[in-house]
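Structure incoming, see below.
Every protein chain but one is kept in place in this view of the complex.
Naming follows writing order (A, B, C, D, E and F), and every chain is counted from residue 1.
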Amino acid sequence: MQNFTKGLLKENPILVLVLGTCPTLGVTTSAFNGLGMGLATTFVLIMSNLVISLVKDFIPDKVRIPSFIVIIASFVTVVELVMQGFLPALFEQLGLFIPLIVVNCIVLGRAEAFASKNTPLSSAIDGLGMGLGFALALTVLGAIREFLGSGAIFSIKLIPGDLMLVFILAPGAFIALGYLMAITKRLNNK
Amino acid sequence: MNDILLFTVLTLGLLGTVLAVILYFVAQKFKVIEDPKIDLVEDVLPKANCGGCGFPGCRSFAEVSVKSADEKRNLEGLNCPVGGNDVMKQVADILGLEVEEQEPLIAVIRCNGSHANAPSKVLYDGPASCSFAHNLFAGEGGCQFGCLGLGDCVVSCDFDAIHMNPETGLPEVNDKCIACGACVKACPRAIIELRHKGKKDRRIFVSCVNKEKGGPAKKNCSVACIGCSKCQQVCPFDAIIMANNLAYIDFEKCKLCRKCVEVCPTDAIHEINFPLRKAKAETDQTAEKKERAVKEVAATVSDAISPSVNESDTENKA
Amino acid sequence: MSIFTVSGSPHVHGEENVKKIMYTVVFAMVPAMLVSIYFFGIDAVRVLLISVISSLFFEWVIQKYLLKGPVTINDGSAIVAGILLGFNVPANIPAWMIIMGSLVMIGVAKMSFGGLGNNPFNPALVGRVFMLISFPVQMTSWPVAKPLFAPQLTDAITGPTALGLLKEGVDAGKTIEQIVSDPQMPQYLDRLLGNMSGSLGEISAVALLLGGIFMVYRKVIDWQLPVSIILTVFAVAGIFHLIDPQHYIEPSFHIFSGGLMLGAIFMATDMVTSPMNMRGKIVYGIGVGLLTIIIRLWGAYPEGISFAILIMNAFTPLINNAFKPKRFGIALKK
Amino acid sequence: MAGKRESNFFNMLSTLLVISLVSAVALGSVYNLTKGPIELAKQKKQEDAIRQVLPEFDRMVTFNVKSAHDDDSLQFNLAYKSDEVVGLAVKTFSKKGFGGLINLMTGFLPDGTINNISVLDHKETPGLGDKMQKSKSDWSDQFNGKHPEQFNLKVKKDGGDVDAITAATISSRAYVDALQRAYDTYQENKEGLKK
Amino acid sequence: MEYIIIIISAIFVNNIVLAQFLGICPFIGVSNKISTSLGMGGAVLFVITLATIVTWLVQMYVLKPLGIEFLQTIAFILIIAGLVQMVEIILKKVSPTLYSALGVFLPLITTNCAVLGLAILTIQKDYNLMEGVVFAIANSVGFSFALIIFAGIREQLDLMEVPAGMKGVPIALVTAGILALAFMGFTGLV
Amino acid sequence: MVVKVLENSIEVMILSQSACASCHAKGACTAADMEEKIVSIDKSQPHSYQVGNQVTVFMQQKMGTLAVLFGYIFPFVFMLITLIVLLANGFSEGVAGLSSLAGLLFYYVVLFLFRAKISNKFVFAIKDELPHDLSLE
Partner (left out) sequence: MNKLRTFTIGGVHPKENKLSEQSSITVLPLPKQLVIPLGQNLGAPPKPVVKKGDEVKTGQLLARAEAFISANIHSPASGKIAKIDEAMDASGYKRQAIIIDVTGDEWVEGIETSTSLNKEISLSKQEIISRIKECGLVGLGGATFPTHVKMMIPEGKIAEYLIINGVECEPYLTSDHRLMLEKGDEMLVGIQIMMKALGTEKAIIGIENNKPDAIAHLKKLAVNYNGISIQPLKVKYPQGGEKQLIKAVVNREVPSGKLPIEVGCVVSNVGTAFAVYEAVQKNKPLIERVVTVTGTSLSKPSNFLVRVGTPVSDLIAAAGGLPEDTGKLINGGPMMGKAVSSPDIPIVKGSSGILLIKKVESKRSTPQSCIRCSKCTVVCPMGLEPYLLAKLSKLSVYDKAEKERIMDCIECGSCQFTCPSSLPLLDFLRLGKQRVGHLIRTRK
């Protein structure tokens, strides 16, 4: 259970460990995009963690990382293909950042730090926890930016008209994430 | 089988092979295999990265420990003050070694020149830095050995274990202290000492570092050690050393019998966490009051941070 | 006997203090304030009040409740920043936008870094640029200046700024002659005195210069910095004008329109965010000038000084590293 | 971690090879499975756009026509209902957008009136230029039912009849530019289309 | 002219970190000191250019002709990982001292979105080889440029009294946000 | 940490953490596979270093810049020049690309030949840490 919950706040991959910042900033123009990206990453995390912990004993140490990369990249490609086929609109929005899941440190990091040492089940749960933590952070950040930028959350208009466009643009992404991290830090320290 | 599948298999297979070849050579060249024990050791360390052990961080401590074990040097001189014995035992277990029990230590402030005991004779107006004030003048109370009360020690402590008492103007150590020694280094007047924590947290020490003769010492501070040697004479365990008009209690020898405390004419010897004793003779009442006040402060501090509370505190912080 | 004080030398202190410096700047801004009130009336007062009060309020709240440190709202820096933010917006901007701007200015650009003296970027400009990008519509519709006592001449409520007209015109492929002959284009004297559309504080070059001279006289700023900015803009604009007068307007136009004066005199000179010594300041000034004119001539924005100063703020630490004061006893490397 | 295989050349090579091959097979299969849906999704997007901008139709002919303005070609989709031409959907573009390329699908009625327009893709700034999308604002509705002969396809600032998107004149100009391109190409090829 | 537009766009207008959100991790992680940021900048420049050339060749002469573009992600990441490893061995073999002075940056780059991201972007934008190379170089220069400015600010911030809650990554992100805000001034230059 | 004291040089183990040390992710990040590096340092300063001493090893910044030049910038320039020259002379993109890679290899061969020279250029210096207790001076 702890494997699962720690990813949400205490070891939240984005807000505490500061991993995978690029997609975090790049796709969170809206809560929906954030959620989509988060779930895609979660899928890759769970699957690669699972597979890696299954095959870990057959892999010689020296080719550990490349093997992991191949496995992860395969799942990323699967996600890419499936999304392209069935969720074309979202795929277009997330664009470059879907293939970039491959280099997201969380995925490789978890594979290396957790899956390569633990059982398939706990690895999958770890992947789920981390993934959901990632998704949560992305969704929250997306919601904040969407709300501050256009007065809506999940495209539901809460305030008529636009608010502060900056938050949908690049600067707002950095600033919002900065404060979100500061807040998390404070919560975690309590 | 269709073409796409074929090409896919071919391309990836080729890439995989090439990568494997490259990596093989990398592996040949980089034979430095990190000892997995390092990770294990690091895992049990507190990860405070405080440097209390004398190494830049927990990981380097782990590395050094492993290396030391490999060279059959038995973790000699290696100690993680934060984790204490428990952790060192775990480390030793991992490395298959014995570790000596070390009595836990705690920082002790050997000065009682509070505002009341050593009234200010001048006013200091400058940056809150003991090191600077130490170079500038003797101190507000006039004692050139005593605490300057500007808190360099407080700043140096990474564990929130030492705080200024605004009433006395002296620092106080609480149970969070892990004896890392940072404050000892920080104090320009060498007032702080690491001493045995003692049974039931009880400690007896001379709370003064003034090397002047009795008269001048007493002139600046009512609770100064005047070097009268009474305590030395009364100590049954030869634990008290007199030097430079100053008594020092060797904590290795002290058996906490409290005899010295009674005889000290200036109340320079402190006892901490002992139960209150019966009131002394009437004549000593004033002194007794003062003493009790000090003790009470100490008692409340350690009460407030009883071990159980303490544990959860540190956990939250981590 | 009285108790003496002990402290390190020196035991005397000069007359300068932060408060005095800040209020000197406030005083220097009075002429520009008066001009803006003259041309924009009660709206100018409204904008300035909201901006100053909300700046002070945010500074107070953050210092007291978030940082839990000493409250220093009377050191004057929040007032300066507040007035400057007000100077940088159109007179008809909605109140809530000013308040958001000053929240960003004080909260994000100043207090997050530790308050006065610690911020790498000019807070008022961060506030302004934030507003410009967040509220592009409101931040670019300028009320037409209406002298307080002058008869109502036009019905127009909003109109473009001189630089806006220029950019529009150039983008639409008009020649400079056509642009200048546009009836909306303010005349030369109007541009000097401030009788034109624009943000509160930028309209009157004369009033700004007056304030600048006062600050130079009181040694609050060095004249070299604003002058290096203005000269650079003049030189670059002049060169392009000489090469192609059909498409590049004469350089004095660039100097007396838009926020160049305001920026050069009051904002680039912010000591917190500008380099620490003279050579550095001049390099910084040239940088600001270059970036300003680049953005004005080829960028999407008609005015570039705000961005230029912010970008050069980012270079300030590097400039400080590169340009050290002349050390005593060390020959300068040839 | 018992039984971990040693890192010798053969082991390394074979492991990587096996992993690569397995994942290659897996990927190839997934690709084959998703190939269809991906194609479909692409087509659907285009078809949806066309349906949105034209009146009901039952048959469509698609071909490319050289643009009236430059060398690029535009895609014409001629729509028939019971063998009668009911409209023409032109896939047009402009490179003058704030963020570069803008692709539009414009629907013309046989008489040349604009029926409806939809934005295929663009890179304009969210909150500003993206108001050209129907989902963000109804700005583009101003063109519906207008005939370019009577409705000067230029923004008001440039002396035309089009209300620009507030604070996004550049995007508006580009939009109109794309529209003009579609219309001009349509007019140029009018004769050919009749056949 | 084409090249100049690519360069200005990549460095100023669409700066890779400040506007496109690629390579944020090293941008935040290796920007504490100006000297390290210089080293990182050099490494990135070299690796990105190299990677772009190789991936471009692979895309044009292998993946495209065979019709297996969907393997892009996995193929590129494998190539990049292999390349970086290879440079590492070569450097070590060729000059161990040089390697010990520089080696730290290389592994950092493998998991950096910027390299993979740029390789994919080069393909997406249909650049020919030379354009692709110019694009890659300009972007790495843009990266180093932002990195060095940022390191300067952070060196200064180290001396400042940043509130405890904002110290570290949060304030770095806010600073990056303001920097991005300032860079928006370059909008429209190309 | 000093690991060995030799006659005229000492060997110091540095953890190549400089870039990773500040990174939060180092626990999870494989890239940060830390290696110890033993560098040898000229013991020109007559100073007593003992095994186990904590010291800070530093390389002058000028040398750092030089290292970057040799390690990254020169090969980069070399590669680029080959590419441009070949493309400008009408070779196909494939040929040009491949030969620039070959050019890179050539650069490294050259570097290899000069490796002794280079090693001499990079000297690490050493300094120790300040004791905290400075009494009145």
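Assume a contact is a pair of C-beta atoms (placed from the backbone, for glycine too) under 8 Å apart; a residue touches a chain by one contact, two chains touch by 3 or more.
Small disclaimer: the values here were computed from a predicted structure and weren't measured.
A.B. asks: Among C:Val26, C:Ala172, C:Met271 or C:Ala300, which residue is in contact with the omitted chain in the full complex?
C.D. replies: C:Met271
A.B. asks: Can you work out which residue in B:Gly84, B:Gly126 or B:Pro265 touches the chain that's missing from view?
C.D. replies: B:Gly126
A.B. asks: By the contact criterion defined above, which parts of chain B meet the unshown chain? Give residue numbers in ascending order.
C.D. replies: 121-122, 125-127, 129, 131-132, 135-139, 142, 144, 212, 216
A.B. asks: I need the residue numbers on chain C that touch the omitted chain, in ascending order.
C.D. replies: Those residues of chain C that touch the unshown chain are 2, 4-14, 16-18, 20-21, 72, 75, 77, 114-118, 271-273, 276-277, 324-330.
A.B. asks: Determine and list the chain E residues touching the chain excluded from the picture.
C.D. replies: Counting over the whole complex, chain E touches the hidden chain at residues 158-159, 161.
Rule of thumb we're sticking to: only the chains that are shown with their structure count from here on.
A.B. asks: Please name the chain that ends up farthest from chain D once chain centres are defined by their CA atoms averaged.
C.D. replies: Result for the farthest chain: B.
A.B. asks: Name the most central chain, where centre means the mean of Cα atoms.
C.D. replies: Of the chains present, the most centrally placed is E.
A.B. asks: With centres defined as the mean C-alpha position, give me the chain A-chain E separation in Å.
C.D. replies: Going by mean C-alpha positions, chain A sits 21 Å from chain E.
A.B. asks: Averaging over Cα atoms per chain, report the distance between chain A and chain F in Å.
C.D. replies: Between these chains, centre-to-centre, one finds 34 Å.
A.B. asks: Roughly how far is chain C from chain F, centre to centre by C-alpha average, rounded to an integer in Å?
C.D. replies: The computed centroid separation for chain C versus chain F comes out at 45 Å.
A.B. asks: In chain C, which residues are in touch with two or more of the other chains?
C.D. replies: Those would be 108, 112, 130, 133, 136, 300.
A.B. asks: Two or more other chains in contact with one residue: find those residues in chain F.
C.D. replies: Within chain F, the residues that touch at least two other chains are 23-25, 29-31, 33, 35.
A.B. asks: Over in the complex, which chain E residues touch chain B? Could you list them?
C.D. replies: Against chain B, chain E makes touches at 62-63, 66-68, 71, 74-75, 78-79, 81-82, 85-86, 88-89, 92-93.
A.B. asks: Inside the complex, what are the residues of chain C that reach chain D?
C.D. replies: Chain C reaches chain D through residues 136-137, 140, 168, 172, 300.
A.B. asks: What part of chain E is in contact with chain C in the complex they form?
C.D. replies: Within the complex, chain E contacts chain C at residues 34, 148-150, 152-153, 155-157, 160-163, 166, 171, 174-175, 177-179, 181-189.
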